[in-house]
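Following: one structure in structure tokens, then a few remarks.
Note that one protein chain is taken out, while the other chains of the complex remain in position.
In order of appearance the chains are A and B, and numbering begins at 1 in each one.
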Amino acid sequence: MTSADKPTMIEFKDVHKYYGDYHALRGINGKIRAGEFFSLLGPSGCGKTTLLRTIAGFEDISSGAVLIDGKSMANVPANVRPTNMVFQSYAIFPHMSVAENVGFGLRRDPRSKAEKAKAVEEALEMVGLKGYGARAAHALSGGQRQRVALARALILKPKVLLLDEPLSALDKKMREHMQVELIKLQRQVGITFILVTHDQEEALVMSDRIAVMFEGEIAQLADPETLYRRPNSKKVADFIGTMNFIPCEIVSEAGEHVTVDAKGLGRVDLDIGQAPPARGEAPVVGLRPETLTLLYPGQTATERATEGVIDEVIYFGDMTYYDVYLGGTDVEVRLSMRNVPGRPVLDVGTKVQVAWSPSALVLFR
Amino acid sequence: MAQSSSSEAKAGWLLVSPPAIYAVLLLAAPLATVLVYSVLTGEKGAVSLPFTLENYQELFTKPIYRVLMGRSLMISFLVTLATVLLAYPIAYYVSFYVKPSKKALWLFLITIPFWTSYIIRVSLWRTILGYDGIVDSVVMGLGLSDTQLNILSNGVASIIITLAHAYAPFAVLPIFVSLEKVDRSLLEAGQDLGESRWMTFLRVTLPLSLPGVIAAVLIVFIPTVGDYVTPELIGGGKTPMIANLMETQMLKQRDQAMGSAIAVAAMTIVAVISLIFVLLNRRFLGARK
Partner (left out) sequence: MKRGFGLKSYALLYLLFLYAPILILPLFAFNAGTVVSFPLKGFTTQWFGEMWADQNLRQALGRSLIIAFSTATISTILGIFAARASVRYRFPGKGPVFGLILLPMVLPDIVVAMALLVVLLSLGVTLSIGTIIMGHVLLCMPFAVAILTSAFQSLDKSLEEAALDLGETPWSTFRLIILPLVMPGIIASFLICFTISIDEFVVANFLGSGKPVLSVYIFGQFRFPAKVPAMLALGTILVAFSVCLLAIAEYFRRRGIAKTGGKDSGGFL
């Protein structure tokens, strides 16, 4: 799924947006590549929807530039931009049939009526709504509306498809189903998809690359794996998945190596790649729950192990989460164990050995 | 659709300008004129300088004006009181006892009379209440009375009946809306906590519906103060109210300055009383929060 060699489709150059005194976008820079599935991820109010709407042309920017396919979009109104959007509310025209909705953008298309009807039918087939054309739009279910919105946007063969929280109105099962469908659809049509979401899991599942946004700025722009394993700040680490933060002291730093003394874990040598640029915060090391393993009798650690006491057990069916005090300290970490046969769920108070690998650590300072 | 705030303001003003210009030219300007006229001296259809407060002085000291304004306000108060008191049980009934599917029908039934000609409705009360009219013929036909009651001859009473009838739907709707907003689980909670049905009504439902009652009071009071038709048709001109006085001064006495002063005074009285009710409402709600 690597797309690093693909040309740039969208470029932000120091984009600022003010609403009166409110600074909604604070210097956005970045490039989105052609044909990639890109996500804007962040909590509500972080500016991700605003940024998406600057691409569509629904918001103008206070300063900076938005380029689509190398062309500046300054003074280019929404109706002539090579982008189409799937709205959070889907914005299905309630007074039209499904086919009229899907074919809405073809009004100025010089093709014959029959050709247009064929295009509509093909678009409906693509989103799995073959034969629904004559239905009234307001009689559709949430999932069907979303498909109509997709077909309506894709029929115009835009260079970029913009999706504003398209799955947030669906229930969990339907959402997971549509995530997979959207990925398949994106591969099928091959155009750039830009998704706005506040759901980190959704972003990780669907995207080639993700921009994590906080308070009008992009905090990190990377592929899902890098974001998950090498977040560049405590804030990003905390927003994406769960991470244990353990206070530490920096013992030495020379060249490619940083040595820290983490409470409960002891001295650890880290590669400089595990230590994103310093921000002047109190140093902590971060560890994902699944990088910690409980050792059952007869097992030994391949790298490092630390003693601990189980403080809390949270049973999830396929998984069990344990909160464990490390090495007689007040440092508590959460770890997750897959519930496989022959691996009993342990009780609170059990003394355990926790295995971990120094390479899974990230240092925030 | 992309707009920075200054171009949004421009577009907004551009769009609102046709109705706004209309309102400025045909409403704001005339009202301002009336305001200026009210502090001039009027004579034979013309007004002249200098500025003077004589009109207002006369309005508040001359018994003829004071009596008429007092009676006029009194009638409006009584009409409002009667209308709201009569309307509350209906609103309560429709909100709490009528099935949701039939509520729209009830509201429709209550509003239909409002949409039929005001002049005809008011005029009909003349024939209903008048000498040997329908009330008299029914009462005498049933042997309840030997002589004609001729309610119409009592100007105040017949004006109150007519106006209370004319403004009834206006009072029902806002009260109904506020009752609909009352969370039904609050009432169950009230009874669950050992209150009787009646006490629950007094301590929960009634206070929560007060905004609707206040709205009803204003909606009835404001137009009745300025009602022209009813005193003219029902009172037969013998029980004039503020609107009729205004007309007399403006058109019959041709004293536009005095007429203007009455108009300003009427608007001020209505505004002050409305403000008192709005503040009462806010204060009351504020105290409950």
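In this text, a contact is a pair of C-beta atoms (placed from the backbone, for glycine too) under 8 Å apart; a residue touches a chain by one contact, two chains touch by 3 or more.
Values in this document were obtained by computation on a predicted structure and should not be read as measured data.
The chain not shown here is touched by just one of A:Y18, A:F87 or A:F245, and that residue is A:F87. Taking the complete complex into account, B:I112 is the one of B:L53, B:I112 or B:L202 that touches the chain left out.
Remark: the residues of chain B touching the chain excluded from display are 1, 5, 8-13, 15-20, 22-24, 26-31, 33-34, 37, 45, 86, 89-90, 92-94, 96-97, 103-113, 115-121, 123-128, 132-134, 136-138, 141, 165, 168-169, 173, 218, 222-223, 225-229, 232-233, 242-243, 246-247, 250-251, 256, 259-260, 263, 266-267, 270, 274. Touching residues on chain A toward the chain that is not drawn are 56-58, 77-80, 83-85, 87-89, 91, 93-95, 104-105, 107-108, 138-139, 152-153, 156.
Assume only the chains that are shown with their structure count from here on.
A straight line joining the Cα centres of chain A and chain B is 59 Å long.
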